[in-house]
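Below are the structure tokens for one structure; questions will follow.
Here the complex is missing one protein chain, while the rest keep their positions.
Up next is chain A:
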Amino acid sequence: MTPDILTYYDMGLKWPLLSIITYIPVLGAIVIMLFMRRDATVKWFANIVVLVDFLISLRLVFTPQLKAAFVTGKHVIQFVEKVPWIESLGVQYFFGVDGISILLVLLTTFLGVLAVLSSWSAITERVKEYYVFMLLLQTGMLGVFFSLDFFLFYVFWEIMLVPMYFLIGVWGGPRKLYAAIKFFLYTLAGSVLMLLAILGLYFLNYRATGNLSFEIMNFYNLDIPLDIAKWLFLAFFVGFAIKVPMFPFHTWLPDAHVEAPTAGSVILAGVLLKMGTYGFVRFSLPLFPEATRWFLPYGIALAVIGIVYGALTAMMQPDMKKLVAYSSVSHLGFVMLGVFALNQQGVQGGILQMINHGLSTGALFLVVGLVYERRHTRMIADFGGLSKQMPVYAILFMIVTLSSIGLPGLNGFIGEFTILIGAFKALWMKPVVALRFLPADWAAGMSTLMVLLAASGIVLGAAYMLWLYQRVMFGKLENPKNMDLKDLNLREVMTLIPIVFFCFWIGLYPKPFLKLMDAAVANTVLITNPEAALAEMQQMQTNAAREHKMVLPPGHPPLLPPGHPEIIPPGHPSEQGAAMGHGAEKPGSVHGSMHPPLHPDMSMHPEIPAQALQGSQSHEGE
């Protein structure tokens, strides 16, 4: 179901908010380049620019009167700006934000502030150029998340590489050139494949409709034959998998992280990697539902290998930054597992985990950066017993560690656990991971093994992180070079406190965050895997019926989140009637043959979807 569109003036805004958010950093960069000489001025100015940008980006969720600005409950592309750009090619300037991208946008502006702030004393050479590149990077990333036109998306996707290349290549460590070139070429190789796929879609669309367009939503309705869709999916897959990075495309990441300056690592881990996972949710899933399901076994297997492999390799790394980099491979394996679970909990947990990983791994890189700045080493063996010397640091490091290993009450848990719930639902004793050369009976066993292996990631995660913490913070302070380490100053504490705040918030009360993406995720699942969406709906019905039977306390929240996509199985008698009022489409009608036949059992319960409709209707009125 193609989501609705609300332009920024529909939403009562006079200014194109998304463009403003995107271009404030680049304008700041231009001002710095042209008018600023003194390093101190540049620093202050850059900090102010990113802070202002963050505050403005909050307008996406709150009005100035602190009321909700973001439309939830229905998958709507909001704050849309859409004007023709290169008309002869059908290229549009099309910006918009929805439930899938909103949190990532906020994460980008938020981490931007912290990354710039953390560079204050770490960067002493070529200060002006550094901040110019940081700001350019910010614009590139925001543009990627906002773009809903493939051409525009590709432009920002490539723009973003350039400042990162320079950040690693100029302000990096000893092997900076190797790392920078590896990063650049690897990503570029992936994006070239993606470009080919985009062009393929463009021409397929032209052949089908006669329109020249790069608009992503137009491609949703394309009826692509499976054998072509497979190739297109694969091209996108490689492009995104390199970015994520999924096993076995991950080796650029440790090098890039180790060599990058702290702020570069924070942005790289926090935001850049999310472009890959975001790409899957935004493009691969809804554009090629059938091909996605075809590739599912391999995707899941790679994700699970990533979880275990990343965790085990992280365990034995002697370099703190490399350890955290490999832990990212593991965490992003979780995200991909959630995405490939293709159900509400999996995908939503996956997106939440993108945010969580951005927060906790971003914080871990900051934490490593703080001692690196003091001691100019990142080798674990050089430390030990820092707790005594740096108690504030010890507390913050501990919280971040716990958030990373998914302790309940902190953010990581919500993401990891819901992903596992989603994966479990999709995989437990179900013949999903049917590797095509193996006998069919093995498939259920394989799927089950996958989910067990994935869940073992929670044990390994605890092992390598706590071991890291132990070796760095516990024990006796023996190395004389560590004797006069200073605890964190106010600025440094301020780079970590906001992250810790959000870690607790998401861990204890994730509802506001989940609410933002509920409907968008439900819609994506409905497009990609209607069977799971229907099962979800039925489960919600059962739950609602149960709770009605129990005594509900006053002020009880609605039993069905309003706006959950309505589903009617094909051949249902009330189909026409329902479709009238709601604009509901039966799955399969749009995508033709792309959906598998629904499970026979489901059409045997005609009452349930009808109740679902009534239920969501009545609650929408509330």
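Just so it is clear, contacts are C-beta pairs under 8 Å (C-beta built on N, C-alpha and C of every residue); 3 or more make two chains touch, one makes a residue touch a chain; residues count from 1.
As a working rule, contacts and distances are computed from a predicted model.
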Between "Na(+)/H(+) antiporter subunit B", "Aspartyl/glutamyl-tRNA(Asn/Gln) amidotransferase subunit C", "NADH-quinone oxidoreductase subunit L" or "Pyruvate dehydrogenase subunit beta", which matches the UniProt record of the unshown chain? "NADH-quinone oxidoreductase subunit L"
Among A:170, A:195, A:301 or A:455, choose the residue that contacts the chain missing from this document, as touch is defined above. A:455
Of the listed residues A:385, A:431 or A:498, which contacts the missing chain in the full complex? A:385
Filtering A:78, A:344, A:447 or A:495 for touch with the omitted chain leaves A:344
Which chain A residues would touch the chain omitted from the figure, given the whole complex? 182, 185-186, 248, 250-252, 309, 312-313, 315-317, 343-345, 348-349, 385, 387-388, 391-392, 395, 402, 407-409, 413-414, 417-418, 420-421, 424-425, 428, 452, 455-456, 458-459, 462-463, 466-467, 470, 473-477, 508-511, 514-515, 518, 522, 536, 539-540, 542-543, 546, 550, 553, 556-557, 561, 564
